[in-house]
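In this view, the complex is presented without one of its protein chains, the others remaining in place.
On to chain A.
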Amino acid sequence: MPIAGVQANFSMDNDLRYLSREELEAEVRRLRAKLADRPDHGPSPSYPHPRPASTDTDVLFSAVDKTGLPMILTDPNQDDDPIVFTNRAFLDLTGYGIDEVVGRNCRFLQGPDTEPDRVDAIRTALRENRDLTVEITNHRRDGTPFVNALFVGPVFDGEGRLRYRFGSQIDVTEAHRNRERIAESEARQRAIFDSASEMAIIVTDTAGTVTDWNVGATRILGWSAEEMRGQPIERIFTPEDRTTGQMRKEMDGVFRDGHAEDMRWHLRKDGGRFYAVGDMTSLRGLDGTHRGFVKAFSDRTQERNLATKEQADAEFMRSVLASSADCIKVLDLDGGLTFMSEGGMQVMEVSDFNHIKGCPWPSFWQGQGNADALAALATARDGGIGHFQGGADTFLGNAKWWDVQVTPIFGPDGRPERILSVSRDISERRSFEERLAASEAHWRGLFERLSEGFIVGEVVRDQTGRITDWRYVDVNSAWGRLVGIATDSVVGRTIREVFPGIEDAWVDEFADVVETGEPVTFVRQVGTLARWYEGRAFPLGGERFGVIFLEVTERVEADTRRSGLLELGERLRAGIDTDAIAMAAAAILGRVLGVGRVGYGTVGSDGESFVVEEDWTATGFPTLAGHYRMDDYGLYAEDLRQGRTVVIPDVREDPRTSASAATLEAVSARTLVNIPIVEKGRTVAVLFVNDGQPRSWTEPEVSFVRQIAELTRQAVERRRAEERQDLLNHELSHRLKNTMAMVVSIAHQTLRSVPEREPVEAFQKRIQALASAHDLLLRKDWTAADLRTVCREVLGTAAEARRFTLDGPDVALGPSAALSASLLLHELATNAAKYGSLSGEEGQVEVRWWIDGATGEPGLVLRWREHGGPPVTAPTRRGFGSRLIRTGLVGTGEVDVTYDTDGVIAVMRAPMVEVQRS
């Protein structure tokens, strides 16, 4: 936009195109002031015709025109405040032609994305004649939006009349996007900070006071964030390190080198020590200022103790040094260059060291720097440390400002032999993007060093807005290790693409995290990988979420095996029969190992025939039930006959089965574990585990199969012994009962002619009472009989149940006590029926018993009380019956019988140990 005659009046010699915004605004203020000084020459308000009359106005227009900053002037004195002047930069920015702009109100820049509240703010500022800077979304001629950092301000003439309005526009769309990137980067950093439990991340202020403390720090060090916030970070240093001011050294290291390694023993809350490997860096604001320190490390105590890990640490050190951007030089004592590090050559822009080899190093420095360099060199030569800052050009002539440390390298004689110079480029004020990248790189480093897998995901929605999948946005290298997939192949793909057929929960649960904003923890298997993962998913804002996780397959499988053993133990305690024991074991094995088939086959005495009655199979897996010849299936039959466990990951690969692989695969046995069950030196059965896919069996899995086999074998053996015992008991009882039946019948026949029937019947009934006690004992395998049941059985033969009251705690009687108690109660009942309360129609007997511990040794007390019968008197003659009664519960006497007028009362006492003796 050339404007005639303006150049001469415009006195600035700078090229306005390179003015900063601040400078431009200052320039505008200056021009405005000038205008105010010359009230007589108001500018003509339209462009390009007529020309502005005032030279000062020309100056303004000229300034606007020449600047690279898009600008407009509007005339508020015309209708609708039209644009009267603009420049090329504005037209370039907006895409309009000059004729489409001049004469129009600038609201044509507004569009669908324009924020109404910002428009209102501008209107208010215009009305009140104020300056305003505001960010507003405007639209170009082609409709594309851009974020406009708009400055508007009034221009007054000397009499304070509003002449123009001035507007400048800067496209800050990119800056906006950068801000969003920062926010996202910060969210992820925060997530790493919050969730990394394997790595301690501690943030301090510049003085080393803790301001932030993550879960990893709590896990490794023991102190909670609450305990440590506000505390000096020195607390985690060992007393030795505190004495030597290690913390200070690290801080100095950060200032000197940008970071300081922290590979040393630190203290836990409990006073224990752990070996930390990590580093400390400066925490910088986005403006580049030093705000404090970030210390990040993991607990490498275990690794520390392993030589291999030490080597890895050394490698880490080397890589850290190699990646140093410092210019590290070795000088001879005269200051001649003998070596420069690779990083140093890069920052010094030296392509070939030979170009500068031997050059006197102090001569690189200009002015004061040269004197400082010579002084530092002298200091180092004397064994001290020289330090200075100064300017030096790179080999290609770019001026830079350096921070330099010059130290001696001592020879074997302890005298400085050579000189080490480390220069750090401090001239470069990093651009915004570089700082962001550095921050990113720092966090990226942490991200990559996490031993936990980390995922940043973004949900994928269908047309209805429902979340059906999610996409990998970022993963760390631990992810690749834990999942077993190359990390570079996964970003950009969705989880359903990466793992076809994955469980829906892997999508649904993370969808909930995004929908609700609530973090979740999970322990779940990826079936297709046969691996288990435990972790935490948390929202990252918007459609994104983060997941941090560890693989816990071994732990989960060990847990499953443990609960499998417990379950079998419970099933065995339930007292199932031998076949059911074997099936329960097979089902548990099959389920825990996730295989197709588990079962037992019995081996014939020829060591060749193999019979499977029944087996456990997964849904759809064929059974092996049937008759087989062991040698048809491979050479491992001999191993089994010898009692050796056979584990074959793949029948095609094993030399014992490669020839018979087809036969085995015909019964779906591509892999197998066979455990021989040996009895008396002969393999009598085989526990087999089969699956249709090859499988590498881990040692814990095989030993789990062995454990189950052994438990089952023991249980079966025990159950067989019990069954034999049952049989024996039954047989014994059978014979005893037969004998009693014979005794009774023989007595009956023998005493047929005796006229007095009473003793004969008494005899028969006593035998009956004994027999009923035997019955009770038999039910408990001759170990014990319940006192209440003894009473009920014996008294039930004497009278109806309604005439007895039985009351007392559960007491188990040993066999001897059960027999005596039966006889004793029988006698009492017989007497009651003959003479006592049961002789009439209404009398009652009350039997009560309790445990009496008053006399020291606990004893059983049993009281027999008759009432409601005829008056009784003590018998004059003592027969067998009363002798039986006086023998007592366990043959020790302690029986007290009183003949009360109301009825007989008998109180019996016996020590509990005797009562329960087996």
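Following the convention adopted for this analysis, a residue touches a chain if its C-beta (ideal position, glycine included) is under 8 Å from a C-beta of that chain, and two chains touch if they have at least 3 such contacts; residues count from 1.
Going forward, contacts and distances are computed from a predicted model.
Trainee: Leaving aside the chains you can see, what is the UniProt protein name of the one that's missing? Options: "ABC transporter permease", "Cytochrome c oxidase subunit 1", "Response regulator receiver domain-containing protein" or "PqqA peptide cyclase".
Mentor: In UniProt, the chain excluded from the picture bears the name "Response regulator receiver domain-containing protein".
Trainee: If the hidden chain were put back, which of A:V119, A:V498, A:I767 or A:I905 would touch it?
Mentor: A:I767
Trainee: So one chain is hidden, and I want to know which residue out of A:Q110, A:T560 or A:S733 touches that hidden chain in the complete assembly.
Mentor: A:S733
Trainee: Sort through A:I426, A:A741 or A:A801 and give me the one touching the missing partner chain.
Mentor: A:A741
Trainee: Hey, which of A:E458, A:E608 or A:D775 is the one touching the hidden chain?
Mentor: Result: among the candidates, A:D775 touches the missing chain.
Trainee: So that we can see where the missing chain sits, which residues of chain A does it touch?
Mentor: Touching the chain left out of view, chain A contributes residues 730, 733-734, 736-738, 740-746, 748, 764, 767-768, 771-772, 775, 778-779.
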